[in-house]
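Only one protein chain is missing from this complex, and each of the others stays in its spot.
Letters A and B name the chains as they come in the text, with residue numbers starting at 1 for each one.
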Amino acid sequence: MKTLLKNCKIVNHDKTIDGNILIDGETIADVNAPADTRADKVIDCEGKYAMPGLIDLHVHLRDPGLEYKEDIISGSKAAVAGGVTSICPMANTKPVNDNSTITKYMIDKGKELGICDIFPIGAMTKKMEGEELTEMGDMAGAGAIGFSDDGKPVCNAEVFRRAAEYASQFDSFVISHAEDKSLAGKGVINDSEVATITGLRGIPAESEEVMVARDILMSKLTGAHVHICHISTKGTLELVRWAKAQGLNVTCEVTPHHFTLNDRELLTYDTNYKMNPPLRTQEDVDAMIDGLVKGDIDCIVTDHAPHHIDEKNVEFDLAMFGITGLQTMLPLSLDLVKNGNISMNDLVRLTSYAPANLIKKGDRGEIAVGKLADIVIVDVDKEYTFDEELNTSKSTNSPFLGKTLKGAALYTIKNGNVVFEFTAK
Amino acid sequence: MSSKELMNSDEMARTLNRIVFQILENVKDAKEICLVGIRRGGAHLADRLGEIFKSEGYNNIQVGYLDITLYRDDLTTIAEYPLLQGTELDFDVRGRHIVLVDDVIYTGRTTRAAMDALIDLGRPKKISMAVLIDRGHRELPVQPDFIGKVIPTSNDEIIEVALKEQAGNNSVTIQKKI
Partner (left out) sequence: MSYKRKDLLGMIDLSKEEINYLLDTAQTFCEINERDVKKVPTLKGRTVINLFFEPSTRTRTSFEIAGKRLSADTVNFSASSSSTTKGETLIDTVQNMEAMSSDVFVVRHAYSGSVKFIAENTDVPVINAGDGLNEHPTQALLDLLTIRQNKGDIKGLEIAIVGDITHSRVARSDIWAMKKLGANVRLFGPPTMLPKHIAPFDCQICKTMEEAVEGADVVMMLRIQRERQGKLLLPSTREYARFFGLTNEKLNFAKKDAIVMHPGPINRGVELMTNIADCNRAVILPQVSNGVAVRMAALYLLGLSKKGGNNEDAS
């Protein structure tokens, strides 16, 4: 089957061209096809942007075990509704994804629906207990693309060191959830003036930074690739910059909420702003944007963390950490373009090209001949209310629910098939 | 909206004088008497009655003030709470002859509340009631003992007693409700 995407502004990480994309089967056959090329299906994109499908290195799909929050099916649907065509679910499922059977289950269940590729991240340690290494080779063979105990830090430096070393044997990498739990204590929001005002216990920025520093040094010690996940503080960024300046094999990611929202939101005690790492100060938010502008932050990820309403509509201290993000990543990231912080090409690099390289999937991340036809047609001016009808996740724990967003995926194409079309008014 | 004056400052003074003499006529021993004004208007009138007693040579008439807000039976229906002024009685009411003082008697509910409030403070020997204006329309079986002036009214009229302590002048006026 052939599909022609007519009148596109084709954006790649390095350039933007006007053209017509011809898809043949699962791959891109031409990016400069004549407008009258014959195809089974023709979509007139009316000059809208065509971007490579987004690749989200950091999601929680809650499957297996916690399907009341989300599952691989609903998570896949939420992904493609947000223009995301490849997702990497973290290992903190129930049971933990610490063996190849679960890794394979995740991939296969994703394939059954077939609208979004699932690249699981295996646990670094058995049961994510931070003690014994998992069978990384086995899991990598089954399709795991990296290893992390995300949700929990690996407290023991020796364990982290050995995990990083061992992962490198399989050409893989470890992802550090950097948090010193003893310093974070019973904290539920950022330790800042907002904590003083609200009486909510604070999590100091240093509880993140002290572990980032350690894990950077573990990369220095081992030479292994260490990826710091969801960075949130100015200090962390400075540490990553230091690491990169030393030529260390360190990369990092940031979530849209950490470059969009600051901790003043917590003055209302709204649990939909409760996440870990917590929303930080505006100074930190500005630093995150600066890190994206200067190219020190490698990619944008969602940390999509669905929770049931009964886990959020409770006392602030008892509410679960985390918010959903798959459907809001694109509009929030486009805000950076609108504000003149980054270009559309930067956006593609941060959300697709760089993540593809990090997980070593050379078949995607670009709109080019021979690459997989994972394409999202984006209307950057589309304004809409992100409401329960548009929300395709099982959960509704997003502070952006009910808010007006600008920029949406009009069509999401996965392996040549239109898997999502924006139909709301 | 027109308002009509029913009593001026001089008339009010004479009326209060008369009430004092009526009270004196009716009690055997003036020493037993305590004046208790119902806040706010009644409190000022109680002070004035006290002064008149004094000018007549009765120097030891004690005066107190009662805030009956907490005893009102209509608290749930009033839109805005009046600021509580508090009850101020520096004497023991037990065994005394209390003369309650108020500016206007209307439904009688305030008087009912005042009696409850008073009795919570102790058991007086007797309670009497003195008012400047009786405008009728009682909803409870309550009758004042000493009345300055009876003014027949309809329910859509408002009686306003201005006292110099609050309003700067003394007068009683009647007007239609808007």
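As a working rule, a residue touches a chain if its C-beta (ideal position, glycine included) is under 8 Å from a C-beta of that chain, and two chains touch if they have at least 3 such contacts.
These numbers come from a predicted model, not from an experiment.
J.: Could you tell me which displayed chains border the chain that was left out of the figure?
T.: A, B
J.: Among B:L84, B:V150 or B:A167, which residue is in contact with the omitted chain in the full complex?
T.: Touches the omitted chain: B:L84.
J.: Hey, which of A:P52, A:G75, A:G110 or A:G202 is the one touching the hidden chain?
T.: Counting the whole complex, the residue in contact with the absent chain is A:G202.
J.: Among A:Y68, A:F316 or A:Y384, exactly one should touch the missing chain; which is it?
T.: The one listed residue touching the chain not shown is A:F316.
J.: In the complete complex, which positions of chain B touch the hidden chain?
T.: 67, 70-71, 74-81, 83-88, 102-107, 109-110, 116-117, 120-122, 139
J.: Since one chain isn't shown, list which residues of chain A touch it in the complete complex.
T.: 191-193, 195-202, 204, 269, 310, 313-318
Heads up, the rule we're going with is that only the chains that are shown with their structure count from here on.
J.: Quick check: how many Å separate the C-alpha centres of chain A and chain B?
T.: The answer is 77 Å.
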